[in-house]
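Rather than the whole complex, this shows some of its chains in their spots.
As written, the chain order gives the labels A and B, with residue 1 at the start of each chain.
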Amino acid sequence: MTELKGFFFPRTASGQASLIPSPPWYYSGDLLTVEYRTDPARVAELLPAPLELAPEDPGAVALIWADWQSCSASREELLDPVRSQYKECFVVVRCSFRGEVYSRCVYIWVDKDFAIARGMHQGYPKKLGTMWQTRPHAFPHASPVIGPGGQFGATLAAGDRRLADVVLTLREQSDGNGFVNGHPMAHHRIYPDIAGGRDVYSELIRSGGAEFEGGQSWRGDVEVNLYDSPTEELSRLTVDEIIGGYYRQVGVVWNGGTTLERLI
Amino acid sequence: MTELKGFFFPRTASGQASLIPSPPWYYSGDLLTVEYRTDPARVAELLPAPLELAPEDPGAVALIWADWQSCSASREELLDPVRSQYKECFVVVRCSFRGEVYSRCVYIWVDKDFAIARGMHQGYPKKLGTMWQTRPHAFPHASPVIGPGGQFGATLAAGDRRLADVVLTLREQSDGNGFVNGHPMAHHRIYPDIAGGRDVYSELIRSGGAEFEGGQSWRGDVEVNLYDSPTEELSRLTVDEIIGGYYRQVGVVWNGGTTLERLI
């Protein structure tokens, strides 16, 4: 009998073909974050019981673009960078569970299959999208500076429709790049029954970075546009009040999480 | 408390944003199939216990390209065809479980996220790839005929590497388009533990078309090339002997499966 190897599908005798390697997973990237307030009722719509709205500032939303390079412990993906570079845009709200506040990703788009598979594992509801984010560079000929006046744009599209775009103009250094994505994540991991009609597996998990290193954060003025799509609901999280816009470069390690509650 | 809707992630109050709708799922498409024999030991490597090699012709492999249009019962995806058209290439072997012969997809590449999510549900180990397949057309100016002498090419790439290509020259009508993919599918559905190290969910399921309609099959001569890749193992299934090449247009409905054995 064969014992198959591989962290996720497909599994083979050697594990070589597995779509993703075993954690830990390593990331270096640039984050462009917009935080704003929407109607808390729109956030509540996205929180299944027993999750509740966060007690303070419950309508706060973070809309985050990330331009990543990622790899496994072998670092081999870095030398064949089609396997390590990807972009994403994700939407984070906060929620409360058993008296503790968590962050929760409610929508996320990525542009590589390995990122989708990691999301399936981590409870991020990933779809494919196309994301673009202005890059800083050592030479300013066609690049903003990370500093006062530096302007960064970011766009999100899926299904051949633009879903969001922002322009961030940096103003000053800040203590961090926002608070909405600053808690451990509370995500559902679900698996529909092959027979249909209900889930056959469901759990609420807690996860966060095993290591985190962040550069100087910058804060600035931001313009945000959200656009409708028949297959998306991002635009329901209307931008009622801008909290702030932020830019930060980070290094992260992710190495698993814990089950908060097994539901099925 | 909010009750979230949606067949799969992301789930929302309305379910509108779900990556995939509930089954049944409908398909119209063209299949280019190559069947060949490899070393049965290479097939056995891909069959986890308690699956065993099929008793007859255990080294038979089907390498299949499909050019699909698909939709839900609403058929709305057909009018925004970025949501309904996709291409795939997949590799099927046979296996035996409790005395019955099953087909089993061991590798599969698709080019849309909704197809990946359907595969996660159905136990197809889907990755993203780029597939191309010659199309028949009413006018022969730049198209083969589906008939004697008609030539169809098909290619598969992933990770910016070509993995396979074939040329099929039709010769004559045939009774079907091969036998390797002709059984119910026996697939594993797995979910790694968020804490790492093992699966937290695993089952062996049985699934097949709820409805199937097929046009006239054609058989022909076929040339096959498989290419190595550091992230794939397709080329381990070496082409030792060609069984046949086939072309067929089909209509299919998929509407769930049944659990053969819950493993975890």
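Methods note: a contact is a pair of C-beta atoms (placed from the backbone, for glycine too) under 8 Å apart; a residue touches a chain by one contact, two chains touch by 3 or more.
As the structure is a prediction and not an experimental result, all values here were calculated from the model.
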Given 2 placed copies of the single sequence, how many copies form the entire complex? 4
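We adopt the following convention: only the chains that are shown with their structure count from here on.
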When the CA atoms of subunit A are placed over those of subunit B, what is the turn angle between 0 and 180 degrees, to the nearest 5? 180
Here the gap between subunit A and subunit B, centre to centre from mean Cα coordinates and rounded to Å, is 30
Which of the residues in subunit A come into contact with subunit B in the complex? 1-4, 7-14, 16-17, 19, 22-23, 44-50, 80, 82-83, 106-107, 112-113, 116, 120-123, 125-128, 159-160, 188-192, 194-196, 200-201, 203, 205, 207, 230-234, 255-259
